[in-house]
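Written out below as structure tokens is the structure these notes cover.
As you look at this complex, bear in mind that one protein chain is not there, while each of the others sits in place.
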Amino acid sequence: MRTFILLFQCHDRKGIVAKISDFILKHQGNIVTADQHSTDPQGGYFFIRVEFILDQDQYAKKDLISAFSPIGKEFGADWNFYDKSESLRMGIFVSEPDHCLVDLLYLWNAGELRVKIPFVLSNYEKHRKAVTGCNIPFYYVPANKDNRRESELLAYAAGSTDFLVLARYMLVLSPDFLKKYNQDIINIHHGFLPFFKGADPAGRALAEGVKVIGSTAHFVSNRLDEGPIIAQEVEHVSHKDNREELIRKGRNLEKKALAAAVSSYIDYRIIKHENKTIVF
Amino acid sequence: MRTFILLFQCHDRKGIVAKISDFILKHQGNIVTADQHSTDPQGGYFFIRVEFILDQDQYAKKDLISAFSPIGKEFGADWNFYDKSESLRMGIFVSEPDHCLVDLLYLWNAGELRVKIPFVLSNYEKHRKAVTGCNIPFYYVPANKDNRRESELLAYAAGSTDFLVLARYMLVLSPDFLKKYNQDIINIHHGFLPFFKGADPAGRALAEGVKVIGSTAHFVSNRLDEGPIIAQEVEHVSHKDNREELIRKGRNLEKKALAAAVSSYIDYRIIKHENKTIVF
Amino acid sequence: MRTFILLFQCHDRKGIVAKISDFILKHQGNIVTADQHSTDPQGGYFFIRVEFILDQDQYAKKDLISAFSPIGKEFGADWNFYDKSESLRMGIFVSEPDHCLVDLLYLWNAGELRVKIPFVLSNYEKHRKAVTGCNIPFYYVPANKDNRRESELLAYAAGSTDFLVLARYMLVLSPDFLKKYNQDIINIHHGFLPFFKGADPAGRALAEGVKVIGSTAHFVSNRLDEGPIIAQEVEHVSHKDNREELIRKGRNLEKKALAAAVSSYIDYRIIKHENKTIVF
Partner (left out) sequence: MRTFILLFQCHDRKGIVAKISDFILKHQGNIVTADQHSTDPQGGYFFIRVEFILDQDQYAKKDLISAFSPIGKEFGADWNFYDKSESLRMGIFVSEPDHCLVDLLYLWNAGELRVKIPFVLSNYEKHRKAVTGCNIPFYYVPANKDNRRESELLAYAAGSTDFLVLARYMLVLSPDFLKKYNQDIINIHHGFLPFFKGADPAGRALAEGVKVIGSTAHFVSNRLDEGPIIAQEVEHVSHKDNREELIRKGRNLEKKALAAAVSSYIDYRIIKHENKTIVF
């Protein structure tokens, strides 16, 4: 028994679900779960995620893709099939703060993240022990603002990964890197995007006297701290929270938002559309 | 253009979605949204809610029901179609506390609850002004523990309502009433069901020193404070919360859980299954 | 038995609490609750709110003020006493949306807001019935962007109120009005201040694909949508939330944040300091 996932988006019109479910039925499949969304049934956009199991071993992912192509063409759709038994390969970049890294490694060890981790790369040597202790290769690349060493980064990431996670990687990746890597990159930002893009969120929170702080996991686009938002987490704060406490709460929010985003991504529950995400 | 909703449940097997979506397509319908759930794709139970629009005025609800019957029979399903333009008729029973009543009336006035309210019935005369001020008939029935006057309640409710809401109605309805009324009744309970069934939640919270309080909206079954749970709301409390403050917070939780449950119900987003609910 | 409240702030130094508690003891008072906060015990700022009861009827508020003056002077403090039995007078300004108004009126009717409401003033006639039904005077002032009629507003508010609440009042009050009124004004804003100051939060949320929305209750200062933040409320949203649903959720957040802010204010639990608030 194998589980497959179809992610599909196109301009809305009649008969999409009928066509897709008929396709699955004809391949002796049984739908486990299906989520769909329509921005507007009249002239809007349609999104669907279907998870289904095939009884027999006779169809592989490539068979499904090949058989589905005419349907995709008919609807002018953007679509793909995924085999749930094939784990994605997630490369991790991290700078000094380790809270997100440690959280991801724990979840991975606990079997909560069904993903392969080909490496953790850092411009801080100090994470080596935590990483290699999980039997994951650790690459130290002493990148900094003056020398981002992007060709080294790319040499590690390209080919060996399906996507990257910036688990508090403090150097901005250049448009050139993004273009050459050309796969998804998930970043965790220490504030509410799109409204808070700056640095030092704890300092700003203190200065402005806000009563709520937040964090945002998002796909990386060409501009710093932009790109489709995947998950946001929030927590109430008060005058009692000093700088240290705000930083501590912020770390928890970052862990929570990043873990949620990664979890959605590797379960193929995210569809990107324009500058937004549908997260089923 | 008319919007219809299909609620459907049966033992899981292949081809259900294909059959349903094909049915909708053949009636020139366009699926607006569909939610489904399967307890276990192998031998479990399957639930689906489909909301779809029909371009033309040629099919009424009864046509759909008639045409769908063979499909329902084929799957041994429990199902029904609903016409979104037909509002349900919601009768409200209320005793002394008015917070849930006032909240429902406000939401109804604001157009957030698409429902008809044929009457509000109370064993407290004092709500008359608030109710009649909304142009809703108010019935005063001086029921109490010694005389529940259920035949009067039934005379008002039967026939004129599609379901009842007990918006803090403090008298238990007898199995005989439930049997004769024979439609859904939604109750709001001042604690976490199924674990807290007793009275005086504020007193208990104080005595036990809990750090969280809750409320539960549920369907009424034959036993007091049982029946499928629809919505639960929670809030943190501390030693600072005295009896008065706990009661105030409890009222907010009751309003929130009841409004959520009623809203789900009138949008046909609830499927009952055994002693549980699927709330899409 | 009478309950008094002292709000007090000054540069931090030794002996403040000792002096204040000794003062209360010498007046035969018993401290019911005391909250204090220090931004930094070395050279920072100190804030305290003390609620205490006096056994005998021999001291009035003015006696306490007079007796405390030397202490206030000694510490260079900003302070005041409040008599809990004297309710503040809260004037309400409201434009078309009525959700905050109705919520405040309900809480007031239910005894949850110990405050006097000398009037509700609106540039929409339609709220008259809801307001006068609570036996509160309603003033209709047809202000609009071209003619804000601030002298009329001031004629109603000055003298008869201790503070104003802008419960979705859509016209900006001029610096001249603020100067002449010269008392606190609490506003409810439909977004996260200080980061989201613009209009149409639902539209922005849709356009940006945010996963969290918020609202902010704050004191009004000379600049639009600035001034010390009192309370902020947040809620998760998703791609499923259309414009209508975002607006509905936003209304709930506005009600919640404004009710919390007003409740804190009338219980004398807010101390303003620079552009921030301490909310005990």
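Per-chain residue numbering starts at 1, and chain names A, B and C are given in the order in which the chains are listed.
FYI, a contact is a pair of C-beta atoms (placed from the backbone, for glycine too) under 8 Å apart; a residue touches a chain by one contact, two chains touch by 3 or more.
The structure presented is a predicted model; accordingly, all values stated were derived computationally and were not measured.
Asks: Taking the entire complex into account, which one of A:D63, A:E86 or A:E112 touches the absent chain?
Replies: Only one of A:D63, A:E86 or A:E112 touches the chain omitted from view, namely A:E112.
Asks: From the listed residues A:R49, A:H99 or A:K211, report the one that touches the chain absent from this view.
Replies: A:H99
Asks: Of the residues B:T161, B:N187 or B:T277, I need the one that contacts the missing chain.
Replies: For the chain that is not drawn, the touching residue is B:T277.
Asks: Take the complete complex as the reference. Which residues in subunit C touch the chain that isn't displayed?
Replies: Subunit C touches the chain not shown through residues 12-18, 20-22, 24-25, 28-38, 41, 53.
Asks: Contacts of subunit B with the missing chain: which residues?
Replies: Output for subunit B: 37, 192-196, 208-212, 214, 216, 228-234, 236, 238-240, 275-279.
Asks: Tell me where the left-out chain touches subunit A, residue by residue.
Replies: These residues of subunit A touch the chain that is not shown: 98-99, 102, 106, 110, 112, 129, 133, 248.
Here is the rule we go by: only the chains that are shown with their structure count from here on.
Asks: Would you kindly tell me how far, in whole Å, the mean C-alpha position of subunit C lies from that of subunit B?
Replies: Taking the mean C-alpha position of each chain, the two centres sit 37 Å apart.
Asks: Distance between subunit A and subunit C based on Cα centroids, please, to the nearest Å.
Replies: From the centre of subunit A to the centre of subunit C is 41 Å.
Asks: At least two other chains touched by the same residue of subunit A: list those residues.
Replies: 37
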